[in-house]
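Structure in C-alpha cells, see below.
With one protein chain removed, the remaining protein chains of the complex are shown where they sit.
Chain IDs A, B, C and D follow the sequence of writing; residue 1 opens each chain.
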Amino acid sequence: MTILFTIRQKWVDRISNGWLNAVTFFMLLLPLAIGLGLVIESFPLLHKYAFTQLIGSSDWSPMDGKFGFYDFIVGSLWITLLSFFLSAPVCLLTAIYLTQYAPGWLMKLMYFVIDVLAGIPSVVYGAWGVLVIVPLIGAYVAPIFGFASTGYCLLSGGVVLAIMSVPYMLNMLMEVLLNIPVELKEASLSLGATYWETIKHVLLKQGKSGIIAALNLGISKALGETIAVLMVVGNVVQVPHNIFQAAYPLPALIANNYGDMMSIPMYASALMLSALLLFIIIILFNILTNALVYQRNK
Amino acid sequence: MKKKIEEQFFLWLMRLATGSVMFVFAILLLVIIKKGWHAVSWQIISEVPQGGFYFGKAGGIFNAIIGSLYLAFGSTFLAVIIGLPVALGMNIQFARNKRFVRILRFLLDALWGVPSIVFGVFGFALMTYFHLRASLLAGIITVALFITPIFIRALDEVIRTIPEGLLEASFSLGATQTRTAYSVFFRQALPGFITAVLLAFGRGIGDAASVLFTAGYTDSIPHSVNEPTATLPLAIFFQLSSPIPEVKQRAYAAALILTGIILFISIVSRLFTKKYKKNIL
Amino acid sequence: MTDNIIHIKGLNVQVDNKSILKNINLKVPRNKITVLLGPSGCGKTTLLKCLNRLTDLQPQLQLEGEVLIEGENIFHPKQDITLIRQKMGLLSQKPFPLPMSIYKNITYGLKIKGIRDKVLLNARVEQHLRDAGLWEEVKDRLHATSTKLSIGQQQRLCLARGLAVGPEIILADEPTSALDPISSKKIEEKFLELKEEYTLIIVTHILRQAKRLADNVVFMYFGEIVEQGTPDEIFNNPQSEILKEYLRSGH
Amino acid sequence: MTDNIIHIKGLNVQVDNKSILKNINLKVPRNKITVLLGPSGCGKTTLLKCLNRLTDLQPQLQLEGEVLIEGENIFHPKQDITLIRQKMGLLSQKPFPLPMSIYKNITYGLKIKGIRDKVLLNARVEQHLRDAGLWEEVKDRLHATSTKLSIGQQQRLCLARGLAVGPEIILADEPTSALDPISSKKIEEKFLELKEEYTLIIVTHILRQAKRLADNVVFMYFGEIVEQGTPDEIFNNPQSEILKEYLRSGH
Partner (left out) sequence: NSANDNSISISGAFALYPLGIKWTEQYKKLHPTIRFNVSAGGAGKGLTDVIAGAADIAMFSRELTPEETRKGVVLFAVAKDAVVPTFSTKNPYSNLIHHKGLTQDQLKAIYFSGGNITWGSLLDTIGKDNISVYTRSDAAGAADTWAAYLGGKQSNIKGTGIYGDPGLADAIANSIFGIGFNNVAYVYDVNTGRKRPGIDVVPIDRNNNRMIDADENFYNNTDSILAAISDGRYPSPPARNLYFLTKGKPTNTAIISFLKWVLTDGQQYVKAAGYVPLPKEKIKEQIEQLN
C-alpha cells in the first residue's frame, strides 16, 4: 500500500511539475510572442521609415503616409505620470489606513469596493468621466487656475485613469501591508516608537519591494488603458502645454482606429507599432525601477 | 509633540484618502444607478433582444449576461490553472534561480501595460491564421491570456511576503515542493488568492476590447464554445453608442446588473473563504 | 512599605470566552527584579504584553481590570500609549530584528528619542552591543542585514536594541532562551547591574537563573498567579503541589 | 567499529567569502544521541541545515565537501532530496507552525506518507501530541488555529509534527529552549526512548541536558569543531581553554 502510495505520489509530483514547467514556459513565451508579434506587425512601417524618425516626428497624417509618434508618446507619458501622482499617494495612504488604523469592517467593505471597481467596464468609466469629470474640470477646475478648457483634457484623462488603477494598486498594497508579521510591529512599538513611526520606519521598509511592485504595476496598468481614457482626453495630436489641454495617448490611438482601419496595411502597422512602443516604454520603465530597488537593497 | 502633530496630520491625510476613494466610488455607483435604475426590469435580465431592441423596443440582455458569465468564469478558470502554479513556482520551485524569477516578473509586468485591444488583435491574428471564426472559446482564451499576468503578479506579491521559515518547516517534514506549494503556501496566501482571482475575474468580465474581435457579438445565447457570444461590456458599449435614449439608459442598467453580479460573486467567495482564513500566520 | 512601580488589579484576558489570564493581582516593586515562572502556555507572555498594551494589536483579546504604572491606569483611553511604551522596553520571546542593518536596529530607538549626533550614536551602538555580548561577533558587519544573524545573535541584538532606549522598566521574555552559558552569564550580570536604575520583569524557565536574579518570584499556572514571594519563600518553601513538582523537575 | 549513519567530510560553508563552517569532519553514530554544543553564532544551525539541504533555499551560501547519509552523498545532484528530508526530521530553532489547525499540522506529515485512515490519524495525532506533552493543553481545540499558540506550545507542536513523520534521524535545534522544566523533562525522556530506534542530533545550550542525554558530544566554536568525544571526555576532561570556560559558565 505504501509502495502504491509512493508511486502515486511520484506521479502526482511528476505531473504537477510537468504542468508547472509547461505553464511557466508558456508564460515566459507569451510576452515574447506578443512582443515579437508586434515587431512583425509593425515591420512594414519600420522597414519604410527610420525608427528615430518615427518616434521623433510630430507629423501625423497616416493617409498621406506621415507617421510621427512623438506627440502620442509624450501624451502617454504625461497622462500616465499624472494618473500615477494622483492615485499612488491616495492608494498608499488608504492602504495604510485600512490595514493599520481602520476598524475591521471598513477594510472588509473596501474589498467589495475593490472588486466592483475592478469589474466595471472601462466604457462605463469613460461615460462616467464624460458625465462627471469633464464638466467639473471644464467649468470649475480649469477656470480656477485661469485656463479655458473644454474639459476634454489631460487632467480628465488622468483622473479617470487614476480611479481605474485604484483597485489594482490598493489591493496589492493592502495585501503587502497585511502580511507583515505583527511581531515586527510589536518590536518597534516596544522600543517606544509611535504607531506612525512604526509604520514609517518598519512597515514601509519591510514592505518596500512589494509596495514598489504594486505601484509599478499600477503604472503599467495605467499606461495600457484605452477606452476610458480616450473618451475624456480630447484626442488632439499635440504636445500638451498644461494639464487642461487635450492630449492623445498611444492606447487611444490604437482603440480609436484599429477596427476601422485594420484593412489598410500601413495604418494597421502603425497602430501595432504604437502597441510596441508601449511595450518598450514599460520595459524601460521596469528596468529603471528594478535598478532602483536593486541598488537600494545592496 | 511634533510627533503627535505629524501622526495626526498623516492620519487626517489617510482618512481623506480613504474618504475620497469611497466618495468617488459612491459617485460612480450613484451615476450608474441614477441613469440605469429605471431600465432595470425582470425583462431586461431574463430576455434576449427582441425585434427592434436596438431601437428601444422589447427585449433584454440575457444573452450578454450569460455570455459574460461563461466568458469570465471560463477565462478565470484558465487563468487560475495556468497562473496558480506559476505564482507558486516563482516562490518555491524556481526560488533559487533568482535571475530567472526576476526576468519572469519583468516580462509579466510588461504584459500589464499591453492594452487589452492588442490581446484582442493577437487573438484575432491567431484565429485568422487557424481559419477560426469569432467564438466563445476564442474569447475565453484571449481574455485568459490577458488576465493571467494580472492574476499571477497579484498573487505573487502576496506569496512573496510569506516567511521563509514556513518553507523550511514544510521541507523538513519531507514534503515535496508540490505539496509545500499547494498545502502550505496556497493556504497561507488564500485571502490574497481570492482577491487576485476576483481582480482577474473583474478584469475579465469588464473588458470589451479584447472580446470585440474574438468572441463576436450576437443576440442569441451560445450553445457551444464554438458559437460567438455577446458580453455585457460590449452590450454596454453598443447601447451607449445608440442615438436612442431608451437604449442608452439600458446601457447603464446593464452596468448596474454587471455591478450586482460582481458584488454577488465577491460576497459569496469571501464568505466562502472566511472559514479558512483563521489559520493564517 | 515598598515602592511599587506597577500595580495590576483584577486583570482578566479572554479569547472567545476562554480565559487566558484570570484575575491577576500583582505589585511589582521598583528597582527590583521580578521573575515570572510558569509552565509553557500559562499566560506569561500575555501578561507582559498587557503591561505595554501590545494587546491592542490583537483585537480579539478581551481585557478587563486595571494596570497602574506609577499610579496611572494605562488602559485609560486618554493615556499616551507611546510614552508608556517608551518607559517600558519589552524584549519579545521570539526575536524579531527590524528590517534594517544591525547598526540601524540599535539606533532606531535612539533616533526616535531624538538623538542624531553621529559620534554619540556610534558610541552608543558599541556600548549596547557590548552590553549584550554581541560586539565582537558583529563589529565587522554592522551595516549588514540583521535578519541573517543566528537566532541567539538576534536575541542579543534585540536585547541591545531594547537597552538602547533606556526604559525605566524592562520586560524580558525569556531573554536567554537561545543563548549559550557564556552569553547568558554576561547578560545576567548586566541585569543585576541594571537593577540599580531600572525595574525588571523577567520570564525564564531556568530555575537557577531565577534564583540568581530574583528579588521577587511570581509563579503562574493556567492563567492564574498561584504563588508569589521572595526566592527563599518560593524555592525553599513551596506551598502548592504544582510548584513543588515544577521545582522538582527543574533540578 | 560503530555504525555511523552520517558521515560529514570536509564540509565548508561560506557567505561572501566569510566562513560559517570550516572543514567540518564528523561521524554520527546510529541509534545514539549526539549533542552539539557551542556558543551562539558558532554555526550549529547551519550545520543541521546542511544535513537536510535546507541550505538549498539560500543560494548565497557556498557549500563544499560531502555529507554521506548511509553512504550516499546528499549533495549529489541525482539525489531525491524529498526522500532524504523524510528520513531526517529537522525541528527548527524558531518554531513555525503551518498555517492550518493544530490537528492538521500533525497529520500533514502523516498524509505525506500516505496515511489516510481517519481512525489511525486520530490515534496518531493524540499519541504524538502526548509525546510532546501538549495533548492536555490543546485537546479541546485541536481544530483551532495553530498560530495563536504560545511559543512554547508552538515548539512542542513542531516537535510532535516532526515525530509524526517517523524519521530515521531527528535533528533538533534547541528543542526545549522555550519550555519549562516539566515539559523539558518529558521531552528529554521521549528522546531517550526514541534513541532505541532513531538517531538524534540535538543542539542545546543547557549543559545539564547535554549531560543527561548525550552519548557523544561535539563542541563547536566559530565554525569549527573544537572537541568531540563521550560526555565523560568532554565534561570532565576538557582540553581547550574555550571549552573549559564554557563549562565553567554553565555551572
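Methods note: a residue touches a chain if its C-beta (ideal position, glycine included) is under 8 Å from a C-beta of that chain, and two chains touch if they have at least 3 such contacts.
No experiment lies behind these values; they were computed from the predicted model shown.
Trainee: Which candidate, B:Ser20, B:Ser242 or B:Thr273, sits in contact with the chain we can't see?
Mentor: Answering carefully, the residue with contact to the hidden chain is B:Ser242.
Trainee: Based on the whole complex, identify which of A:Val39, A:Ile55, A:Leu109 or A:Val236 touches the chain you can't see.
Mentor: A:Val236
Trainee: If I consider the whole complex, including the chain that's not displayed, which of A:Leu77, A:Met261, A:Ile280 or A:Val293 touches that chain?
Mentor: The one listed residue touching the chain not shown is A:Met261.
Trainee: In the full complex, which residues of subunit B touch the absent chain?
Mentor: 49, 51-55, 127-128, 131-134, 212-213, 216-219, 228, 238, 240-244, 248
Trainee: Tell me which stretches of subunit A touch the chain missing from the display.
Mentor: 60-64, 126, 130, 135, 150, 152, 227, 230-231, 234-236, 246, 248, 252, 255-265, 268
Heads up, the rule we're going with is that only the chains that are shown with their structure count from here on.
Trainee: Hey, how far is the Cα centre of subunit A from the one of subunit D, in Å?
Mentor: 48
Trainee: Would you give the residues of subunit A that are in contact with at least 2 other chains, written as numbers and ranges?
Mentor: 9, 181, 194-195, 197
Trainee: Check each residue of subunit C and list the ones that touch at least two other chains.
Mentor: 82, 94
Trainee: Report the residues of subunit B in contact with subunit A in the complex, numbered from low to high.
Mentor: Residues 3-4, 6-7, 10-11, 13-18, 20-22, 24-25, 27-29, 31-32, 81-83, 85-86, 88-89, 93-94, 102-119, 121-122, 125, 145, 148-150, 152-154, 157-158, 160-163, 176-178, 191-192, 195, 198-199, 201-203, 205-209, 212-213, 232-233, 236-237, 240, 251-252, 255, 258-259, 262-263, 265-267, 270, 281.
Trainee: Would you pull the subunit D residues touching subunit A in the complex into a rising list?
Mentor: Residue list for subunit D touching subunit A: 112-114.
Trainee: Under the definition above, what is the set of subunit B residues touching subunit D in their complex?
Mentor: Counting only subunit B, the residues touching subunit D are 95-96, 98, 163-177, 179, 183-184, 187-188, 278-281.
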